[in-house]
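Here it is, the structure in full.
As you look at this complex, bear in mind that one protein chain is not there, while each of the others sits in place.
So, chain A:
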Amino acid sequence: MTQLLNVKDLRAYYGQVQALHGLTFSLNEGSLTTLLGANGAGKTTTLRAICNMVRSTGGIEFDGKPLNNRSTESIVRFGIAHVPQGRGTFTTMTVEENLQLGAITRKDNAGIVSDIERMYAHFPVLKQRHTQQAGTLSGGEQQMLAVARALMLRPRLMLLDEPSFGLAPLVVRDLFGILGKINREDKVSILVVEQNAQLALELADQAYVIETGRIVMSGNAKDIANNEEIRKSYLGY
């Protein structure tokens, strides 16, 4: 299997404070990889560093090309869609405008129109509300919209920051089901950051565990889920 994302010795800083202390990990093409860890471990920072939204050093390669020192908006053009923490919804715009914005870098108008229909098929609730202001959607609907917006890029890699945050358990199940389907059917590689380790491990094939800015454990998601010692000491369930 080819490596799609390759991160080497990643260090990130907020002002003088160092948040990542040399992270090394990789993600295979077509895989669904999860990054686990407690609050403040550096999961969000890792995603933000990949998109150059925080000062960092070290190597980040996407499909063999270095991403360092590129602007956030140009990294998107590599086919990396980032669903940030808090979903990043354009709340004052309509649902459909949010979807159009996801495809703003694309030029194929016919493809965009058919992709919007495809998203409505994935997420029927968005079709019902397509003229509604996105800020009026419920949390779960906004998360669906955020995922749909990211998919409108036709990304090769999707970065998801805590998609389960603030959602009802049933909604989370739904959402994770859709993510799995997108990963299998649309061949989108996914890197998902989660605090809900149990659920993320069910979904993912690969997993990394971060603690205070370092990778402390990595491997097959099933193995990690079955290893009681790791579960107890790092994942807390």
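Basically, a residue touches a chain if its C-beta (ideal position, glycine included) is under 8 Å from a C-beta of that chain, and two chains touch if they have at least 3 such contacts; residues count from 1.
Heads up, the rule we're going with is that contacts and distances are computed from a predicted model.
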Hidden chain of the complex, named as in its UniProt record, picked from "Branched-chain amino acid ABC transporter permease", "Pyruvate dehydrogenase E1 component alpha subunit", "RNA polymerase sigma-70 factor (ECF subfamily)" or "Cytochrome-c oxidase": "Branched-chain amino acid ABC transporter permease"
Candidate in contact with the missing chain, chosen from A:57, A:72, A:114 or A:128: A:72
From A:153, A:179, A:221 or A:235, residue that would touch the chain that is not displayed: A:153
Given A:38, A:93, A:171 or A:216, the one touching the chain that is not displayed: A:93
Residue numbers in chain A that touch the chain omitted from display: 51, 53, 71-74, 76-77, 81-82, 84, 88-93, 97, 100-102, 104-105, 149, 153
